[in-house]
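Of the protein chains in this complex, one is absent; all others appear in place.
For clarity, chains are labelled A and B in written order, and residue numbers in each chain start from 1.
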Amino acid sequence: MSGSPTPHAKETGMPKHQRAIVVAMVAVLLVLPHLLYPVFVMKVLCFALFACAFNLLIGYVGLLSFGHALFFGWAAYVSAHAAKIWGFPPELAILSGMACGAVLGLVVGALAIRRQGIYFSMITLALAQMAYFFALQAPFTGGEDGLQRVPRGTMFGLLDLRNDLVLYYVVAAIFLGAFLLIYRIVHSPFGQVLKAIRENEPRAVSLGYRVDQYKLAAFVMSAALAGLAGAVKSQIFQLASLSDVHWTMSGEVVLMTLVGGLGTVFGPIVGAAVIISMQNYLAELGSWVTVVQGVIFVVCVLAFRRGIVGEIAAKLKKPL
Amino acid sequence: MPDIFGIPPQALFGQLLLGLINGAFYAQLSLGLAIIFGLLNIINFTHGAQYMMGAFVAWMLLNWLGLGYWWALVAAPVVVGAFGILIERTMLRHLYKLDHLYGLLLTFGIALIVQGLFRDQFGSTGLPYRIPAELRGGTDLGFMFMPNYRGWVVVVSLVVCFGTWFVIEKTKLGSYLRAATENPALVQSFGVNVPRMVMLTYGFGVGLAAFTGVLAAPIYQVSPLMGADIIIVVFAVVVIGGMGSILGSILTGFGLGIVEGLTKVFYPEASSTVIFVVMVIVLLIKPAGLFGRAR
Partner (left out) sequence: MRNLKSMLLGAITLAGLALPAAAQVNVKIGVLSDMSSLYADLGGAGSVAAARMAVEDFNAAAKGMRVEIVSADHQNRADVGSNIARQWFDRDGVDVIVDVPNSGVALAVNGVAREKNKVFLVSGAATSALTGEQCSPNTVHWTYDTWALANGTGKAIVQQGGDTWFFLTADYAFGHQLEADTSAVVTKLGGRVVGSVRHPLNGSDFSSFLLQAQASRAKIIGVANAGGDTINTIKQAGEFGIVRRGQSLAGLLIFISDVHGLGLEAAQGLVFTDAFYWDANDGTRAFARRMAAANRGIHPTMVHAGVYASVTHYLKAVEANKSAADGKATVDRMKALPTDDALFGKGTVRVDGRKIHDMYLYEVKKPSESKGAWDYYKLRATIPAAEAFRPLAEGKCPIAGS
């Protein structure tokens, strides 16, 4: 990972239209909390980050992890625990969550990358199920009640996160930083090798690349960023719960990425926004929520297979 | 006889037998999933919902038309199978050449719709369905009380599973099926109507799920959510057995039922997780599953 702080769009060599979109996104992020409910927007950002992290793996390395909830959920637990029990300030709580994601990613990745295709997915799923079991059994997670009432605290001793708007801008900054970091990773020489592996693994091997090390590195990065998203989420909602580790959460992030567009830069963000809005606004439809969700997935697969952003990109003939 | 890990051997026999019975459900469901995956290359995530539909059709036949369990065993697979064929004709067939992911997503979406509609209509608590009069009561085996109905379930599913295996592996029809799995274009050129065969295969796999649902109705509550969690376990069974392997899915289904049964005695909390532990171990040692061929 390049340890540099948030890189400027220029350095990454972003094409003009993408740079325009990023600028527009920043502008929207600045205004949005005044138009929509900030906590809702923060939730969207969290999941957008989660989906971007996931997309790093499936979109650019071609590895479908069906266990990403493991990193997301456990990071949420660790950072909630750090903030509540150890009294860590938010920045350290979030970092410890992210570190937890990275360590778990290293363990799971080392086991899983030895298998390919559907078998890779199944190993990640199985390990995530085992981690779910540990979350249920371990005393510090609070079982299905979860870790509740996590204090929000003061970031860097300056920013009072109990104020929703302050928290919002912190979350937005974290999201943007991580988003640009992912963009940077994908478009670096390292990212090019990843894409080469996705397209033709034997060829990458014959060119002398240590494919497994590249895959593992990508897996750890993806897990760490998923952990970042989980840690931030636990700060926003002041809780970490079992549903964050459950396999349906892993399924949800797959759906977000697919709905938005696999392997596109902006797709996961759009996908996350669509799915979370659905959950939020359809909550009033009562029992019809699942039906409407189901219909949307069916329509997506039959009509918009490349995902929302993917379809638009194909129409415009420009990568998005 | 001495105790085995503190459990009297009679009790252990009882638990093994119960595990075998649960394995019968896994075996039948994963068999359907494996057949569908083998020929259609689709991971049928609607399988759990179709299992649930089978149970509901049995309930509707009884309560709306007065037709009992034995009618349901025949009629429910046909009705739900026809529903499956409808899905195959209108949606699934557009996806055969694509990545597994799309089939999975589509069938997952359909499962959500079906479950949502049933829940809206029948509520979430579910409905009672009685064991048919002929199979009520039980037999004292000495080491345990064995309900007759459970015995019936094991026998029927052994017959159905190995019958299906025989048809696919040992008959001419089965050889067409297997050939179409390898090379559909070639089989088509021999004058076999491959699309129709695919359609009927999907219908059969779905029918099998519905049949299992009817078998389950008197034991478990007939509820819209009864198939929601089982799908992930059944899918794990298929993967452990080796994707697309018919015999693999049957044997693994029964085997994992027993493993799960033993876990319920020694470490009950982990009984729903043990299957995934087995999966990790198997995939790390035998990448293509227990009975799968490495590709």
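Throughout what follows, contacts are C-beta pairs under 8 Å (C-beta built on N, C-alpha and C of every residue); 3 or more make two chains touch, one makes a residue touch a chain.
This one's a predicted model, so the numbers in the text were calculated from it and none came from an experiment.
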Displayed partners of the chain not shown (whole complex): A, B
Omitted-chain contact residue, chosen from B:Glu134, B:Glu169 or B:Glu269: B:Glu269
Omitted-chain contact residue, chosen from B:Val78, B:Leu98 or B:Leu127: B:Leu127
Contact residue for the chain not shown (choose from A:His68, A:Lys233 or A:Arg305): A:Lys233
Absent-chain contact - pick from B:Leu67, B:Leu98, B:Met144 or B:Ala179: B:Met144
Absent-chain interface as seen on subunit B, which is shown: 11, 14-15, 18-19, 21-22, 116, 119, 123-128, 130-131, 138, 144-145, 147, 149-150, 219-221, 223, 225-226, 229-230, 261, 264-265, 268-273
Hidden partner chain, residues of subunit A it touches: 37, 39-40, 43, 136, 142-146, 148-149, 164, 233, 237-239, 241-244, 277, 279-281, 283-287, 289-290
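Here, only the chains that are shown with their structure count from here on.
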Subunit B residues touching subunit A - in the complex, by the definition given at the top: 43, 91, 94-95, 98, 100-102, 105-106, 108-117, 119-120, 232, 236, 239, 243, 269-270, 272-273, 276-277, 279-280, 283-284, 287-288
Subunit A - residues contacting subunit B, complex: 64, 111, 114-115, 118-119, 122-123, 125-127, 129-130, 132-133, 137, 247, 251, 254-255, 258, 287-291, 293-298, 300-302, 305
